[in-house]
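Note that this complex is displayed minus one protein chain, with the remaining chains in position.
Chain nomenclature is as follows: A, B and C, assigned in order of appearance, with residue numbering initiated at 1 for each chain independently.
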Amino acid sequence: MKKLGIGLVGSGFMGRSHSHAFHAAPGIFDLPLTPSMEMLADVSEEVAAKAARALGFARSTGDWRKLVADPAVDLVDITTPNTLHKEIALAAIEAGKPVYCEKPLAPNAAEARQMADAAERAGVKTAVGFNYLKNPMVALAREIVANGEIGEVVSFRGIHAEDYMTDASAPFTWRLDEKGGHGVVADLGSHIISIARFVVGPIASLVGQIETVVKERPVGPGESRRRKVLVDDEARALVKFENGATGSIEASWVAAGRKMQLAFEVTGSKGTVVVDHERMNELDLYVTGQPAGREGFKKILAGPAQAHFREFVPAPGHQLGFNDIKTIEVRALIMALAGGAPFQPDFREAYEIQRVVDAIVLSAHEKRWLDVSEV
Amino acid sequence: MKKLGIGLVGSGFMGRSHSHAFHAAPGIFDLPLTPSMEMLADVSEEVAAKAARALGFARSTGDWRKLVADPAVDLVDITTPNTLHKEIALAAIEAGKPVYCEKPLAPNAAEARQMADAAERAGVKTAVGFNYLKNPMVALAREIVANGEIGEVVSFRGIHAEDYMTDASAPFTWRLDEKGGHGVVADLGSHIISIARFVVGPIASLVGQIETVVKERPVGPGESRRRKVLVDDEARALVKFENGATGSIEASWVAAGRKMQLAFEVTGSKGTVVVDHERMNELDLYVTGQPAGREGFKKILAGPAQAHFREFVPAPGHQLGFNDIKTIEVRALIMALAGGAPFQPDFREAYEIQRVVDAIVLSAHEKRWLDVSEV
Amino acid sequence: MKKLGIGLVGSGFMGRSHSHAFHAAPGIFDLPLTPSMEMLADVSEEVAAKAARALGFARSTGDWRKLVADPAVDLVDITTPNTLHKEIALAAIEAGKPVYCEKPLAPNAAEARQMADAAERAGVKTAVGFNYLKNPMVALAREIVANGEIGEVVSFRGIHAEDYMTDASAPFTWRLDEKGGHGVVADLGSHIISIARFVVGPIASLVGQIETVVKERPVGPGESRRRKVLVDDEARALVKFENGATGSIEASWVAAGRKMQLAFEVTGSKGTVVVDHERMNELDLYVTGQPAGREGFKKILAGPAQAHFREFVPAPGHQLGFNDIKTIEVRALIMALAGGAPFQPDFREAYEIQRVVDAIVLSAHEKRWLDVSEV
Partner (left out) sequence: MKKLGIGLVGSGFMGRSHSHAFHAAPGIFDLPLTPSMEMLADVSEEVAAKAARALGFARSTGDWRKLVADPAVDLVDITTPNTLHKEIALAAIEAGKPVYCEKPLAPNAAEARQMADAAERAGVKTAVGFNYLKNPMVALAREIVANGEIGEVVSFRGIHAEDYMTDASAPFTWRLDEKGGHGVVADLGSHIISIARFVVGPIASLVGQIETVVKERPVGPGESRRRKVLVDDEARALVKFENGATGSIEASWVAAGRKMQLAFEVTGSKGTVVVDHERMNELDLYVTGQPAGREGFKKILAGPAQAHFREFVPAPGHQLGFNDIKTIEVRALIMALAGGAPFQPDFREAYEIQRVVDAIVLSAHEKRWLDVSEV
């Protein structure tokens, strides 16, 4: 079978996750291309070599440019901090190689647009890793809405809250560095925005609020010196969708106790859909018109009737995990690269998501409603 | 024992609820005054007489002024539609009689302020029926926050959503009449605002959004003629509290499937508290600093350790209901009338709540952030 | 309106609960008889007098025989420890007065049968306070089963577990005294047995297991002297119903953390019903034949569509509490006394429940299956 040479740049949380997914996908799915772990690049030869061994890549390099240029690399997979995405992606695009990039695509919408424009000009396929869109229960939510099963969409209430920055003594990381753009609104907010767009549609206008809760943090692990935090720990927006629905979007990484509260509720004129990723194998569905005394939300458990579940396990209730969702993402990417349906979200969609992120921040700074098109 | 002569104006949902509570309170609590159901007023002699029989009132009248003037009536209890609150309350205050009034206090903040001012000038005690503040689990949330058990308050996320207006063919009621002021933001929004103030504190500024989802409705039951709806079916606000915490507040009466989603989440620097009135006997509490591998939200069930539970039933898990909460409210009122701690929320606090309601609407119309003090 | 003179014997947890219910019922329901709190009897004049004041009874006595004989007492209401039930009930029956008695009816089935026989011979109406049968959601479970909405009943899995005896230093009470018959199998087990019979039907045979977990306890509060516990802390049975369904029944008062786990699951050939009293306003219903990908348990919240909810509160989601259920029980009793449908469970049904209790204990002692008819 034809091989797909993978060149992975970065080997952190997401680098490992991509690697797991590429390893797992051929065993789970019937694929037209077989991923081949060709090369891994990281900040140094040593780091890259060690990661390559751990993740099963054939070769490694401390210079991502070599990876982009390597003839065995068919796909450039970027899982670095987001300040590096653009340079690597543009090089890959210039080399005519498809790019698979982690989210958020760029520190700001302007750079994201450059990337999307470049890819489209070059006719290069792109993919951005908004994992949760590939959760079968999120896909089910979209299907229910698209089918009109809950009528016209009236409102959306979404949040992505975790607590990994709750501890005020948690030190700086690249996620807190203002050079990377924004804080939680980009890191987690982009996920719930991606879902809002996926399930309900484009956001026309919004008013945002952002807050830096922990004003300064240690510059690094074990350091007593502190640095001022310039990015947001919390973000919120009231939104109006192009289709007339309204709603709210929130993000926090200081939500004590919340580990994966990526949750949303879509209310329609005839029903409601609820998903929460702390129970990512469930979807609650209410529809109007049930018999009196028998009305209620139905709890649907993930099972073979949902997209791509069956390939993992043929029995309902046997649950998918986070890595399985990433495997579904990789499948969609491989199918797209082999000529199937275009992958979504691509750079263009990631740019649209980033615009909403930027709009929330701009709106918060200017303390006013604004149209997303202003960004 | 000394009697407290009750004069009830109105006999709908809330009139019945107050009546249940006055009947039940002396059996549950050791009270300094015994409620005596003296007189019930309603829109006509007939309606009042029938309600008085059903609810155990000694006398009835079609003219609330007679009730206010009646020497046996010690407390004027107002459960009419809110457009009537002011006139009745002012008459009672003029008569020097304490007033117990359903929420929202008035169609707008200006009228609410007149009422509060009048009561304070006259030195008359007042009480407003924001029932859910009397839920022991809401009181527990406040206690946990006040104790600092979750550190400094960082954020509040609250909603009150129900679905009784979801059906687009549901006809006009007084709640939809713009003469009564606002729509759901007043009817349900005032509840979640009352909780936000009770648990976190005053709201300094906000930006609001309101939406009329069903644009017109039948003028009455069984009528085909339709009338334009001018009040809100949905409302949202981003808020900043005076203490620096931020948050969001939402209200909807078109939230299909939600029957009593009066839910809130208070996040602090060291923990989180969650309450949802669809399970009103529960409170979820997370605190930081739990041992690794044993971290989690604790589900606290209502029981005798919570305020006023023991008087209803001495065993935990045996649950209070909606009417029990109203009985707790009535107890607090009777204690206040007998010289105990002042009842809260009084007209002044209800005015402050109404200001937030009005501020949301004004902000939504003007599409800008505003200080609540502007209202 | 005609009065119903209540004579209450006992003023503990259940005495108070009955009193609350009699006070509340006329305000909630339209009743043919008005309860009048005539007399309260307890272990001494002093105790009785104090309780009478607290609970609103006109007179009191230290001698229950006077209460039974009192011409103003129309109903003898027994809430004493169960060793006293028989003597009082037989006296009331002899006086031709209807009896309302707490559960379990007697320390053993033989005495329960005597009581049932005596009542039937005398044509006296009886009622036994298995409260939870009056929970609208339990009634709904029965209705769903009776309607065939889940097909033929296949199995029943029920438990009543609480934790009030978990602490090994919790002292003796009358509930632990072997003179009162059995332990948790009678105290809590009788509740889940009453539900099994109510929802599924009579139990034909069973095999039981009982266990005394805490072998000895302090003789009283603050006492260091210990007494051997002879009754069960835990009980279980496998059962076969007369209609062919099978199942299990469990009871425990040493179930750490469980406050009101009176929970059951009825599986039918076409669906399943689940109720848990820690969330007593909910019922989960699954039916087969739902569309693929939309299958799930439906969570039905208590509301006006369920029996007797509307009289308490007209809005769904606004929850009933434990005392409300007791009020529903009292309503059914008053209706029966006024010539309406006979109250269930009566002494005969309570005897049948007690037979199952005794059968579990006997089976456990003899370590064999037995027919309930052997008891």
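To be clear about the criterion, contacts are C-beta pairs under 8 Å (C-beta built on N, C-alpha and C of every residue); 3 or more make two chains touch, one makes a residue touch a chain.
As the structure is a computational prediction, the values presented were derived from the model and not from experiment.
Asker: Can you pull out the displayed chains that the omitted chain is in contact with?
Answerer: A, B, C
Asker: Pick out which of C:42, C:102, C:187 or C:234 touches the chain that's been left out of the picture.
Answerer: C:234
Asker: Return the single residue from B:220, B:296 or B:340 that touches the missing chain.
Answerer: The missing chain is touched by B:296.
Asker: Looking at the whole complex, which of B:176, B:235, B:285 or B:328 touches the chain that is not displayed?
Answerer: Once the missing chain is taken into account, the touching residue is B:285.
Asker: Out of C:42, C:111, C:250 or C:329, which residue would touch the omitted chain in the full complex?
Answerer: Only one of C:42, C:111, C:250 or C:329 touches the chain omitted from view, namely C:250.
Asker: So which bits of subunit C touch the chain we can't see?
Answerer: 150, 154-155, 157, 159, 166-168, 207-209, 211, 213, 234, 236-238, 240, 246-248, 250, 252, 254-258, 267-272, 286-288, 295-297, 367-369
Asker: Across the whole complex, list the residues on subunit A that are touched by the chain not included here.
Answerer: Here the touching residues of subunit A are 13, 17, 19-20, 23-24, 26-28, 30, 54-56, 162, 164, 258-261, 277-281, 301, 303, 312-324.
Asker: Which parts of subunit B face the unshown chain closely enough to count as touching?
Answerer: 140, 285, 290, 292-301, 303, 305-306
Definition applied: only the chains that are shown with their structure count from here on.
Asker: Using Cα averages as centroids, what's the distance between subunit A and subunit B in whole Å?
Answerer: For subunit A versus subunit B, the centre distance works out to 41 Å.
Asker: Using mean CA coordinates as chain centres, what's the subunit B-subunit C distance in Å?
Answerer: 35
Asker: I'd like to verify one number: the distance from the centre of subunit A to the centre of subunit C, where each centre is the average of its C-alpha atoms, in whole angstrom.
Answerer: From the centre of subunit A to the centre of subunit C is 54 Å.
Asker: Among the residues of subunit A, pick out those that touch two or more other chains and give their numbers.
Answerer: Correct list: 295-297.
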